[in-house]
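Questions regarding the structure given below will be posed in turn.
With one protein chain held back, the other chains of the complex are shown just where they sit.
Chain IDs A and B follow the sequence of writing; residue 1 opens each chain.
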Amino acid sequence: MTAYRSERLSVAALAMSATLMSAQAQDIRLEGRTPAAAGPLERVVWALPVEPASLDPAQANEFVIAQVLANACESLFVLDPDFKIQNWLATSVSQPDLTTYVYEIRKNATFWDGTPVTPQDVAFSLARHMDPATKSRWGRYFANVEAITVEGDHGVKVRLKQPDVMFHAVMATSAGAVVKKAHAEAAQNAIGTPQILPMCSGPFKLAAWNIGSSIQLVRNDSHWNAALKPLSARFEFKFVTDTAAQVNGLLTGELQGMYGPTGNAIAGLKKADEKGLHYGRSFSNYNLIPNQRPTGAPLVVSDKIRQALSLAIDRAAVAKSVFAGAALPTLSPAPSASLSYGGDVFPQALARLGTPKVDLEAAKALVAQAGPISQPIVLAYGARSDYQLLATLIQDAGRKIGVPIELKSVPYGQYVAGFFDAKLRDYDMLMMTKNVNMTEPLDFYSVFTPSFDALNFGRYQNKEVIDALAKARAETDPAARARLIASVQDIIVSDKAWIPLVEFTNTVYMHRGITGAPASYVFPYYPWATGVGAAAK
Amino acid sequence: MQTAEAITGPGRLARILEQLGVAGTLALLLMAGVCLVAIFAPWIAPHDPLEVDIANAFGPPSATNLLGTDTLGRDILSRLIWGSRTALLGPLAIVALSGSLAAVIALTAAWKRGWVDMVISRIIDIQFAFPAILLALLVAAAFSSGFWPAVVALALASVPHKARLLRSEALRERAQPYIEALEVQGMSGPSITVRHLFPAVWPLFSTQLILSFGYATIELAAISFIGLGIQAPTPDWGLMVAQGQATLIQGEFREALSAGICIVAVVTAVTIIGDRLSHNHGRSI
Partner (left out) sequence: MTRAIAFRTLSVASTLLVSSFIIFAAMHYSPGSSLAFILGGGENTATPEQIALVEAQFGLKDPLLLRYWHWISGVFTGDWGRSYALREDVWRLLGSRLPTTLGLIGLACTLSIAFGVAVGVLASIAGRAAGIAITIVTTIGFATPGFVAAIILVSIFAVKLGWFPALGSGDGFANSLWHLVLPSIALGLTTSCVIARITRVAMAAELGREHVQTAIIRGVPKHLILWRHVLRNALIPIVTVSGISAATMVAGTVVIEFAFGLHGIGTLLIQAVQQKDVPVVQAISIVLVGAYVLVNFVVDLLYLLIDPRVRLANR
């Protein structure tokens, strides 16, 4: 049996929001769903902060592509606005042994062209990620897959080389999205371009992608789930890159809603129309990452300095000035929404972290113990306005306790290239947001294991951590897994392997008269646009 | 054409002031003022330009913060005062670097003539086909951003423009009979170039350098504005315009406008000075 269906998170959530919030950040209220829409709309225009590079589900491990595809290309499971996993194109899952998952495929689902969704399509869609030529960004989640086969009339069997709970968890993302086999093969697997949009089964059809301006969705009237019939006949995503243009458009109603405005945009929106903003829990934590440099150059940021910085950084000020108050100071490296199972294991682990507070005296004492600092610590960040403000605040914290920090802004392109080339990120400290794709903290902590080592920016290596995470990845009992992960969290926190800063809440803005988009960070996974409609008068 | 003696002769200051006129003298005074501010920034600035005070973000103008504060509660006036340093040093470095490179290249071409001149001219032409600021932007984007990369990129990018003008001027001078006479007397090429050719073209060249200081100011600020030049949190005018632009949507104009006004004032002053000085050459540059 799958572990996910029985999991509850309300207890954990309550405990967490108490530890996360500090006095300054309490002026925001976290919601799961926004008020339900009262009526239909002919057309909704939604802002997308950049034009997607592709609409192939294999590329959708980031929120821009995924927020479009979540409404069009359905997966085996979905994550609903309460962060619960629901059966979707899979009607059930069974686990005959630890290394086998058998998914029962929905019988009444059809693609937009009217043909039924078959197990062959499902097996093909999953196996695509394993073909290097697909360049799937989910490839690493399939590393433990031995074989994917059709089982009976309506089943798909996945055999793993070793037990792996992350494989099953990722089925509730676009890694588990089903495209039509014949269609993809006819296009030589090159789907998701403006010319060849994927053929899926979701409640909205991908109608057109106008390069440089918009993506059009239209309602799929023959969708299997009548309860989820979209309230709007047409849903348009417009690409609006500039923050000021986003804010202007949203305030005038030219754009009717948007997910994930930047701190600056939130500040602008707040000033003009605070009621339109909704905040929800998210999968997005900002961390300061000291470079551990296990090989070669000496460790510049010593243990004591890391502890001191963590005590000196005013996280509430960060939340206020960088994120316009839409962030929660946190001491947890992993986003709290991912810590969603295992009874009271995670709430207790979070309680051990205490509440974030600034203690300059204690920090100065630690710096004094650390001894003289010969040269400034170089903090590198991608040249983006939020990182820049954040870096300035960290530098200021360093100044207050006598730790000189030099800022190094890396052009954003090079910063991204640094994910692939360690030479480009050989600085003393780095800043990163690690997005998690599921209610599974392993997806976060796996950066410290060899299987996701490209994301281990600080090159922190600890055998104990690696072993515990390997065990957790194979552990199907949620409580036992939670205990293993909590033990890892304790080590990471006490080592200050990463220094948690804030959790950027999920922010959605909707213009007057529009409502229904969930406030929690499920928009990359759940067909959220179906519920967007006219607000009650 | 002025001779070498004219640029060192007595009464030079008076003559320059006469050339400058009222507007030019005012501009010169303004530049002198900005230089003083830049030199004495640590003593003049009322606050530390890097001091963050979140509680006082976007503070209005007051007795303690004459121009108010920015998004992180830093004193805008103090940042403007410190920003005058990069605003002067950057363009100065660009002009010095590109000027000396251009002089070497152009004088070599003019002296050697023949195939050397042809090769150099061709290279200049090719680089000339690429707009200077674009070249500098590309270099900064591809390699590295920061004060020095931007300065070097802009300096290199503006060499052809300077070299082209100087070369044609030097060629004209080279054809003068007195140069030939010196050659006949057995004076070596380099020493004729340094002692006679260069001083002869210097008045025109120096005016061009002054004008190019204005362009360099604009271009360096533009690169910083785009985020590929001087990096935060260094107080810099171009960067302040960029940061201020981001907060326009919150209705905060002061940072961007005040930094913009500083840039315009310096460039206006430099342009007026250069313009006035160039009038006596009878040629526009």
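Here is the rule we use: contacts are C-beta pairs under 8 Å (C-beta built on N, C-alpha and C of every residue); 3 or more make two chains touch, one makes a residue touch a chain.
Keep in mind that this is a model prediction, so the values were computed, not measured.
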>> Touch partners of the unshown chain, restricted to the chains that are shown, please.
In response: A, B
> Among the options A:P194, A:G343 or A:P376, which residue touches the chain absent from this view?
Replying inline: A:P194
> So which of A:I373, A:L424, A:A474 or A:I491 would be touching the chain we can't see?
Replying inline: A:L424
>> By the contact criterion defined above, which parts of subunit A meet the unshown chain? Give residue numbers in ascending order.
In response: 51, 53-54, 59, 61-62, 132-133, 135-140, 143, 193-194, 211-213, 240-245, 248-249, 411-414, 416-421, 423-424, 434-435, 452, 454-455
> Going by the touch rule given at the top, which residues of subunit B touch the chain that is not shown?
Replying inline: 125-126, 129-134, 137-139, 141-144, 214, 218, 221-222, 225-226, 228, 238, 241, 244-245, 248-249, 251, 253, 256-257, 260, 263-264, 267-268, 270-272
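As a convention for this text, only the chains that are shown with their structure count from here on.
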>> Need the CA-centroid distance for the pair subunit A / subunit B, whole Å please.
In response: 47
> subunit A touches which residues of subunit B in the complex?
Replying inline: 50-52, 54, 57, 71-72, 141, 145, 227-228, 231-233, 246-251
> Which of the residues in subunit A come into contact with subunit B in the complex?
Replying inline: 243-244, 247-248, 264-265, 267-268, 271, 314, 317, 320-321, 383, 385, 388-389, 391-393, 395-396, 399, 407-409, 411, 413
